[in-house]
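For reference, the structure discussed in these notes is given below.
What you see is the complex with one protein chain gone and the rest in place.
By written order: A, B and C. Residues from 1 in each chain.
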Amino acid sequence: MLILMKADSTENQRKTVCEKIEKLGFRPHPIPGEHSMAIGITGNDGPLEEREFMSLEGVIKCIPVTVPYKLAGKDFKPKGTEVKVGPVTFGEGHFVIIGGPCSVESEEQTIRIAKAVKKAGAQVLRGGAFKPRTSPYSFQGLGLEGLKILKKASAETGLPVISEAIDFESLDAVSEYADIIQIGARNMQNFALLQKVGKLQRPVVLKRGISATLEEWLSSAEYIMQNGNEKVILCERGIRSYDKYTRNLLDLSAVPAIKNLSHLPIIVDPSHGTGRKELITPMSKGALAVGAHGIMVEVHDRPKEALSDGHQALLPHEFEALASSVEKISSLLVP
Amino acid sequence: MLILMKADSTENQRKTVCEKIEKLGFRPHPIPGEHSMAIGITGNDGPLEEREFMSLEGVIKCIPVTVPYKLAGKDFKPKGTEVKVGPVTFGEGHFVIIGGPCSVESEEQTIRIAKAVKKAGAQVLRGGAFKPRTSPYSFQGLGLEGLKILKKASAETGLPVISEAIDFESLDAVSEYADIIQIGARNMQNFALLQKVGKLQRPVVLKRGISATLEEWLSSAEYIMQNGNEKVILCERGIRSYDKYTRNLLDLSAVPAIKNLSHLPIIVDPSHGTGRKELITPMSKGALAVGAHGIMVEVHDRPKEALSDGHQALLPHEFEALASSVEKISSLLVP
Amino acid sequence: MLILMKADSTENQRKTVCEKIEKLGFRPHPIPGEHSMAIGITGNDGPLEEREFMSLEGVIKCIPVTVPYKLAGKDFKPKGTEVKVGPVTFGEGHFVIIGGPCSVESEEQTIRIAKAVKKAGAQVLRGGAFKPRTSPYSFQGLGLEGLKILKKASAETGLPVISEAIDFESLDAVSEYADIIQIGARNMQNFALLQKVGKLQRPVVLKRGISATLEEWLSSAEYIMQNGNEKVILCERGIRSYDKYTRNLLDLSAVPAIKNLSHLPIIVDPSHGTGRKELITPMSKGALAVGAHGIMVEVHDRPKEALSDGHQALLPHEFEALASSVEKISSLLVP
Partner (left out) sequence: MLILMKADSTENQRKTVCEKIEKLGFRPHPIPGEHSMAIGITGNDGPLEEREFMSLEGVIKCIPVTVPYKLAGKDFKPKGTEVKVGPVTFGEGHFVIIGGPCSVESEEQTIRIAKAVKKAGAQVLRGGAFKPRTSPYSFQGLGLEGLKILKKASAETGLPVISEAIDFESLDAVSEYADIIQIGARNMQNFALLQKVGKLQRPVVLKRGISATLEEWLSSAEYIMQNGNEKVILCERGIRSYDKYTRNLLDLSAVPAIKNLSHLPIIVDPSHGTGRKELITPMSKGALAVGAHGIMVEVHDRPKEALSDGHQALLPHEFEALASSVEKISSLLVP
């Protein structure tokens, strides 16, 4: 950290800053200038609370030099992490296609769609059993029953399954029945849940919060990893924006940016990320081209009957066309 | 809900929409136009999933007419709610000043500051025992120990106390030791936590999420109220913005806007809302002037030693000046 | 400026940075650290292009220490500026109420409303003659004809008038007929227009751009001041946000923030800032309480007939009530 002092800060004010640094067990490094003055701090292992110095007199601002995460960072582990789920690998050189309905609605619907997405080329089946909904009056999912159905669909098709956990209770169930645990955008900073996920050895897809910075996102991954679970897959799913043409603003630049900052695999959810069916295929191709390690796409064969988000689901044959064009491009991009 | 159909939608497409509406148990009302066509829906008690109709052919868009909350809404209860905590009332005609340190750091520190804020005019004492922190390496609070200290400070000063619960475990503790439970911005959509809070009879301060719309915020209040706890106080604490001059963008317009939409009391947190000490006093006066029912302000007598957020805390004498000027204005504004 | 170098940057890389600094005519100040290394720059009068150093090898980031404006800054002139327009003063200790219709629609309408706002307590009359409209199909204003009407209304009431200039042509007309030139949000970075305004000696109200940072706003003021016109009044009018409940997000925190950074007077436009009639009065009181030097409010006596923005206009008696309550609070706040 670097602390900038005012040009007219007094000798005493600088001394106070240096003493606080020393008291914290670190070393101060005064750096004289003409119009200002800076004090560097060294000897600290983790990040310092930059704001703590702001209240000292004479201080203009504090500039962090280190980041608030470590295990998730590329400095710590330059080589890309691979997360394996049965025969599927998330990581560099792979592009995983996840497909399935937004919600598990019935055994018949789920198995039917599971077979369709498998045939179309999906490697993982998605399906929501516990649904976090903005309004308490919206459909909240089939819960445990939904997970059992997913398990059957997995047995029928051989596809590993991913489903969302929204609290401790659902986490117990999801970690029993699903192969990958999903933590949704609303829970990205539910630290108690992250810590509990961290104690499991199940792969986790951690979605980006609705307005999370890249740094906050990686810090949330850190909460999981620090508790022992390093099988974290990040998922960009759109952030909040001022333009309501799309449901969210799918930030594809987050993919190469995260790959510069972290060794964790990153996938993209174009369904929630755009909320518009016609944008899913182009944005999926875009995800591949910017370097994502996979996509998660909602598929429904009878969208008019869907209990949630039918409007943003692809039909099986549209999904199949997407999967096949992605495969073609993929052969060019992934060396 | 109103469903807009394309100008060139077919008779059949309109019929399909009407049939879906009837199947859901409601009544369709076709409304012919020259360049477009609309279908109204009546007979529904709660909100419909507007997006569910988007996948039907011929549909342009769906316009919700009802809101996704009910108990929290002004239609349901036009008269403003009063939430009482001992001798203190949150609601129209009252302006409650809450003060105290960001974190409970020690018994000595907490009681010292509690006495100071009481002397300065505070009616409620704040203090964080469980701290949700972006990075797992930041100070996480004293936990249960901190709550016990707060309880002592309350006994010494007679001030009711407010403290944040971040998960089920801390909620049990907070509801035992504190008079008001705070749910922070990161947990505004932690629905399991909201539901559990809803089963308690303790007053709750529900902070606005970092990018929450007013509708989402009131829907979260609904999760609490629907479970039986109607003692909800909303707290505007700043939203995310592109300008990093302030830590967050304190949205004072949310106060009169919420008062138009809801009967719940609303207070303002200018400390987190701005993150800059010099803005706290003007924004507190502003909060009062726009119609807020109170403010929550961080106070520390030794900010340089504070373990968190010392930079945005007022000194006791600054807090006293604020409280006294607020009181003066208040006499003019509150009839 | 401070340049942070990577921990493993080479001696040669640091040398290259220092040489570039010297070549630009400044002095480099190397500052050694344990995990990183910084180089300070002194001797520069204005701001440096911080990004210019980013391409040099070994550089992590550049931290500006000085701001990109000077004449508009408080360092340059600590005492608040007063801008006088006839009998009216914009500046500390004054609170100017500007009222009038969004658009000048006819002589009869304008003079009628001008008399009403004067009676209600307004000190300046507003009225748009040249209207910048998002769509070319919207009403674009009466132009020169409108300005002549405003001038008559000014003569009838004795109120100075403010009207918007949107390009060179309209600027010539506005500066001839109006007492204050308004530069709207869309033109905040129309530098040619700012420079031309800078060559006039007419007071200017410079509205904040729809997503402008405080620094960009003050830099735009600098374009005017640097050309010789120091009579700049800033106007907060709401910024773009994700919540569409209000038309814009009126950022009252910008008022005390600007007062910390600049000596220029600052007023608030709650009409465009909220776009909702019921929020205008509370937000006007809020503007006063946070320290603004005035408000600009749209008033129309027949809003149903208004050619633009009738929905966000106060009726004359509502405006009168606002003016009178503002006066009461004002007596308490302004020492």
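Basically, a contact is a pair of C-beta atoms (placed from the backbone, for glycine too) under 8 Å apart; a residue touches a chain by one contact, two chains touch by 3 or more.
What you see is a predicted model; the values in this text were computed from it and never measured.
Among B:R27, B:K119 or B:K199, only B:R27 touches the chain that is left out of the view. Only one residue in the set C:T110, C:Q123, C:S175 or C:S308 touches the chain that does not appear here, and it is C:S308.
Among the residues B:K15, B:K199, B:K244 or B:K328, only B:K244 touches the chain that is left out of the figure.
In the full complex, subunit A contacts the hidden chain through residues 211, 213-215, 239, 241-243, 245-246, 249-253, 255-257, 260, 273-274, 276, 278-279, 282-283, 285-291, 328-329, 332-333. Although one chain is not drawn, its touching partners on subunit C can still be listed: residues 16, 20, 46-47, 49, 51-56, 68-70, 132-139, 166-169, 186-187, 189-193, 209-211, 215-216, 219, 222-223, 226, 240, 275, 277, 303-304, 306-313. Mapped onto subunit B, contacts with the missing chain fall at residues 2, 4, 27, 29, 31-36, 38, 40, 42-43, 60, 63, 65-66, 240-242, 244.
Definition applied: only the chains that are shown with their structure count from here on.
Residue numbering shows that subunit A and subunit C use the same positions for more than half of their mutual interface. Counting partners per residue, subunit A has 240 as the residues that reach two or more other chains.
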